[in-house]
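A single protein chain has been removed from this complex, and every other one stays in its place.
Up next, subunit A:
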Amino acid sequence: MKLRVDGLSVRFRLPGAVVQAVTDARFELREGRCLALVGESGCGKSVMAHALLGLLPANATVTGHAWLDSLDLITAGERTLAREVRGRRIGLVPQSPAAHLTPVRTARAQLAEALRELDRPETPDELARRAGLRPGDLDRYPHQLSGGMAQRVANALALAGDPPLILADEPTTGLDRPLVEATMAELRRLCDEGRAVLLITHDLRAAERVADDVAVMYASRVVEIAEARTFFTAPRHPYAAGLLDALPTRGFTPIPGRPPELTRLPAGCAFQPRCSRATALCDEQPVLNGVACHHA
């Protein structure tokens, strides 16, 4: 299994404006690896995930390619995505699992439905056991599940079709530290089983816990891709360095200024107005070669 995102761009048409949500994204992800896509809210991370699953609204225009082995997810039709991709080749671990589950049906009914639709021979109990749930837990409705149990039910749903690629979109939002740790350990276990995991998160410490590689997004572009160990000790892009220095365990210093509106991105490097190293060179868009910065 290999996911190769090649020149992926997403635009949203709004009345009187165009949102540049993702611009020319390029990265690769192989089985057994976890790539964390990090960046602040509104930088385009989640749009990338939705583009891969073909779940963008009608006013979105997607260009470029996202190769899942030999299938291009961008040009594949809805029929192919629905019948072959979602749930079967890509499993989605959603943001806020409790809200993702249907409130009026038990966990068991939802797992049974997923297994039936995916033509899987397993029973909900077997699936639940794999996700660390007791069969008795499945008779509960979502509001009767604790945050950790709801997370495990959502994981079980994502795993129902045994997909080789797991897409986890902000899976730790609203969870406390022990649950974040448990969720990250679970994602790590999925990698160690040979699956590929694309983790989309704003939580750098969660990413540090699980990721093999880190991609940093800023204002719709991937500005740095590096091995996690290198990244957390020696980030190269000034934005990445600023983000790490904002952690309470490090400098606790915010990056000056604010991110640009995605409807009005400046020409050249979008981080330039906030960057202490900016020069006239930065009026030209830097090319991503591990890092997209003229000074790194």
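By our rule, a contact is a pair of C-beta atoms (placed from the backbone, for glycine too) under 8 Å apart; a residue touches a chain by one contact, two chains touch by 3 or more; residues count from 1.
Simple rule for what comes next: contacts and distances are computed from a predicted model.
Undergrad: Refer to UniProt and select, among "ABC transporter ATP-binding protein", "Potassium-transporting ATPase KdpC subunit", "Multisubunit sodium/proton antiporter, MrpC subunit" or "4Fe-4S dicluster domain-containing protein", the name of the complex member that is left out.
TA: The chain we cannot see is, by its UniProt record, "ABC transporter ATP-binding protein".
Undergrad: Quick one: say which of A:69, A:117 or A:176 touches the chain that got left out.
TA: Checking each option in A:69, A:117 or A:176, the one touching the absent chain turns out to be A:176.
Undergrad: Quick one: which of A:70, A:249, A:276 or A:289 touches the chain that's been left out?
TA: Of these options, the touching residue for the absent chain is A:249.
Undergrad: Using the document's definition of touch, tell me which of A:11, A:33, A:140 or A:202 contacts the absent chain.
TA: A:202
Undergrad: Can you say which of A:6, A:24 or A:40 touches the chain missing from this structure?
TA: Only one listed residue reaches the unshown chain, and that is A:40.
Undergrad: In terms of residues, what is the contact footprint of the unshown chain on subunit A?
TA: Touching the chain left out of view, subunit A contributes residues 39-42, 146-148, 173-179, 202, 204-205, 242-244, 246-249, 252-255, 258, 261.
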